[in-house]
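With one protein chain withheld, the remaining protein chains of the complex are depicted in position.
In order of appearance the chains are A, B and C, and numbering begins at 1 in each one.
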Amino acid sequence: MAMTRTETKARAGLDAETLRLMYRHMLRSRLLDERLWVLNRQGRAPFWISAEGHEAVQVAFGMNLKPKYDWVAPYYRDLALTLVLGMTPKDHILSVLQRAADPNSGGRQMPAHYGCRRLNIITTGSPVGTQLLHATGIALASRMRGEDAVTLTSIGEGGTSEGDFHEAMNFAAIHKLAVIFLVENNGFAISVPWQKQMPTEDVADRAKGYGIPGVIVDGCDAIACYRTAREAVKRARRGDGPTLVEAKVLRLTSHSSDDDQRRYRTAADLEADKERDSLHRFKATLEELGVLHQGDAEEMRSELVLELDRATEEAEVSPFPSADTAMLHVYSETGD
Amino acid sequence: MAMTRTETKARAGLDAETLRLMYRHMLRSRLLDERLWVLNRQGRAPFWISAEGHEAVQVAFGMNLKPKYDWVAPYYRDLALTLVLGMTPKDHILSVLQRAADPNSGGRQMPAHYGCRRLNIITTGSPVGTQLLHATGIALASRMRGEDAVTLTSIGEGGTSEGDFHEAMNFAAIHKLAVIFLVENNGFAISVPWQKQMPTEDVADRAKGYGIPGVIVDGCDAIACYRTAREAVKRARRGDGPTLVEAKVLRLTSHSSDDDQRRYRTAADLEADKERDSLHRFKATLEELGVLHQGDAEEMRSELVLELDRATEEAEVSPFPSADTAMLHVYSETGD
Amino acid sequence: MPQKSYIEAIRDGIREEMRRDERVMILGEDVGAKGGVFGVTEGLQKEFGEWRVLDSPLAESLIVGVAIGAAMNGLRPIAEIQFQDFIMPAVDQIISEAAKIRYRSNGDWNVPMVLRSPFGGGVHGALYHSQSIEAIFAHIPGLRVVVPSNPYDAKGMIVAALRDPDPVLYFEHKRCYRAIKGEVPDGEYTVPLDRARVVREGQDIAIFSYGMMVHASLEAGDRLAADGFSCEVVDLRSLRPIDRTAIVASASKCGKVLIVQEANLAVSVASEVAAIIAEDCFDSLDAPVMRLGGPEIPAMPFSPPLEQFYLVTPDKVEAKLRELAAY
Partner (left out) sequence: MPQKSYIEAIRDGIREEMRRDERVMILGEDVGAKGGVFGVTEGLQKEFGEWRVLDSPLAESLIVGVAIGAAMNGLRPIAEIQFQDFIMPAVDQIISEAAKIRYRSNGDWNVPMVLRSPFGGGVHGALYHSQSIEAIFAHIPGLRVVVPSNPYDAKGMIVAALRDPDPVLYFEHKRCYRAIKGEVPDGEYTVPLDRARVVREGQDIAIFSYGMMVHASLEAGDRLAADGFSCEVVDLRSLRPIDRTAIVASASKCGKVLIVQEANLAVSVASEVAAIIAEDCFDSLDAPVMRLGGPEIPAMPFSPPLEQFYLVTPDKVEAKLRELAAY
């Protein structure tokens, strides 16, 4: 079937398979996210912090990286990214249920503190911003070994106020390291709106100061995100150095399960965000493009819900860590 | 006597008195600096860290501030600046000789760790970069009281790699605080050349990221420095917010008396710097403009040397702090 | 006298002092519309405006560094660090700057700043929302470090801190916020920033602790009282400077000593208390000094069995007390 010009433009050279997969990744993350909120409201998970509204750009980057070869230093909103890279819904359900088998931390850390050595996803703690320097160091090591691995690191726009942001950008740019700084700008750092965090509307403005590209992308436009990710990864891979990518995303939920954003945001504002949700927009686009057909999305959904049900059941019978493991892994147990 | 067009341009609306004073300030700082090196080489002063090559821009800013009303958070190269603001050669000789009467610290700190409450020069320690945030806080306090005081803070280009640089610029810009960030870029952080410190040649590039003016000035051109300082101070005073000023200066000496720059710089490079020395260039310009006449500079010099001789003599008989004062001023002695 | 919670007492102290002294202002993450993540500053931005209750960018070195500058230019800032765990990026400004400014300027400059931050675990906060990191500041001359354990002290000490001419780190145990209630006078009073307090007098064992651990100690002490052992419970309140006189007095009187804290023990406040006693109470001790604290692991884990393993509970205090009693 020949595509119209609009279709070609909208698809941007992405084949139907890629587009469908992208949508599936986004939907899978969203459904898992919703499930985790349910577990939280049921009192079975003490904490959740959501990726809802951030999925498109995460999926875009995830799909453009080579899992296990490239490196990722994520932050706590990167649920969708970790799924694309190969973590599973069950992994994260184990985490919110604080079970020993949680691959992120064995139930030691709060949920959404991602990490998985097998997938080159480094462990993340809570202190905002530190991961940018880790990513830079990872890229330095790749460079010194002459590898063309790319390191992706992400952060909220709030986190870019930390000194580590500047120190990492500076060093990565000096040595043209293959690191991508992805800023997921949702306009809020917990309750603090961007106007109180930064003097200009765009974090991307700061790229100039380091002589690197600063790219802004609409995080609600999945296809644009894909294109941006592809370009930044290519650039890094061919040795042209870092890119600062700023994705304008939405925080569709409160900051975390401990927060209530109605205290500091208007109802109208919250409503408007819902309208812009990339998941719905992307579905409509794909249907328009004939990539998703009648019933496709619903089928995907049931399949994913089934996966989730099974994951939840399995996670629920998985044991808690036993108290006598608490003293392990302070130092190497084996000396190497 | 009517001025030619070149003269007018060169003077930039500065009257002869101002120009002469500027030169005198620069010369006074240089002569003091040289004296302090002599004291160091004689073994009477264990440490000195020089302002030679940085004087013009410091004098320019000092002359455009209102001493005691405006605020200054300097760094260790700001000898000339402190002199313009009202500190004396004797103050600093007391400091290098580690005497109790040193107004900077009573002999507690290394020389060139400036501070003088009477003159609103805040105390400075050694950790590079922290002063930028202090300056920002000072400006915040002025702003909250509705005062139009200006705060000047300075740093080397090396210091701009610290996270505090970013955090301070960001906050000052968000709130349009009346603070001026003066970067004295001499191309070296001890032995590390700028190419290993930053990815672009100009620190001023970073101003864009904060939506504020980033001004570059030739630190060897005293008149240009004066104009730049005047403009930045005006801007801050009228409430238009911060300016990042980058002065390209020369480090005519080794980093400090503990360093030997011949280990990491070529002889040709050192020679070229001497040629560009602003003090000589400025003298030539002023003679050309008829601001300095035959013998003026020499007269100034003898007068200043006399001042220095007297200051040295007085400082030398000034007592060391007594050991039993070492426990003072950990906390307030009076409770307020 | 009105009954108030610990969190209300802190807020009352701040609010009253802000009304009395317009130099007092607050700078921190989410302190404004949200009123802080625990609600300590709730309502204050409404009353005092956006400048005096100022939401900062997410940058702790900024919060403290700007507060230091503002303090040098006549304000009395409260720098709020959202969790003690996140104080680390500000350590340079605290230790290199705030602590040393009076000393290095030979008394010319000073920093009347208060740094407030919640600490402690037992709230499912996991590794980075449960830490007790006070020891590293208690080591540093030039700082004051205080930890109130009850609403009366909480209010009196925040007011005293705001009037103190030197930097005060004021640490709040987050489990105290709503769990601990007590009588708090309306209006102005202060509590000294350098004095321990004997919370309960006793003869047999002296227990030294601070923050939430004072309550664990009291509860455990009660259980021993039933068996005829009387415990003296000392609330250290100030960790720097520490009240050596009070420590020596209670330790000498009882002859047996237990030191209780939630932080891990190595090179900690408990170490210092034990050292003071080892130096000054040699002739009056009837048993080895004992310490009880968190285990030597990097921080408190999330999963309930692990968190429980970490926590210093009344049961654990009781067990140690019985060991001492039997010595």
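Everything that follows uses one rule, which is that a contact is a pair of C-beta atoms (placed from the backbone, for glycine too) under 8 Å apart; a residue touches a chain by one contact, two chains touch by 3 or more.
Model, not experiment: these values are computed from the prediction.
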{"item": "Sole residue of A:67, A:86 or A:127 that reaches the chain not shown, by the stated touch rule", "value": "A:127"}
{"item": "Residue in contact with the excluded chain [from A:32, A:49, A:112 or A:138]", "value": "A:138"}
{"item": "Candidates B:190, B:270 or B:305 - the one touching the absent chain", "value": "B:190"}
{"item": "Chain not shown, touching residues in subunit A", "value": "71, 73, 103-106, 108-109, 113, 115-117, 122-123, 125, 127, 130, 132-142, 144-145, 163-164, 167-168, 170-171, 174, 328-333, 335-336"}
{"item": "Those residues of subunit B which, in the complete complex, touch the missing chain", "value": "46-47, 98-100, 105-110, 113, 125-129, 158-159, 161-164, 189-192, 196-198, 258-259, 263-264, 320-323, 325-327, 330"}
{"item": "Positions on subunit C contacted by the hidden chain, ascending", "value": "61, 85, 88-89, 91-92, 95-96, 99-100, 103-104, 127-128, 133, 135-136, 138-142, 239-242, 264-272, 274-275, 277-282, 285, 287-291, 296-299"}
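Keep this in mind: only the chains that are shown with their structure count from here on.
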{"item": "Farthest chain relative to subunit C (centres taken as mean CA coordinates)", "value": "B"}
{"item": "Rounded Å distance between subunit A and subunit B, as computed from the means of their C-alpha atoms", "value": "46"}
{"item": "Interchain centroid distance [CA atoms averaged], subunit B/subunit C, Å", "value": "42"}
{"item": "Whole-Å separation of chain centres (CA-atom averages), subunit A against subunit C", "value": "37"}
{"item": "Multi-partner residues of subunit A (at least 2 other chains)", "value": "161-164, 196-198"}
{"item": "Multi-chain contact residues (two or more partners), subunit C", "value": "56-57, 59, 61-62, 89"}
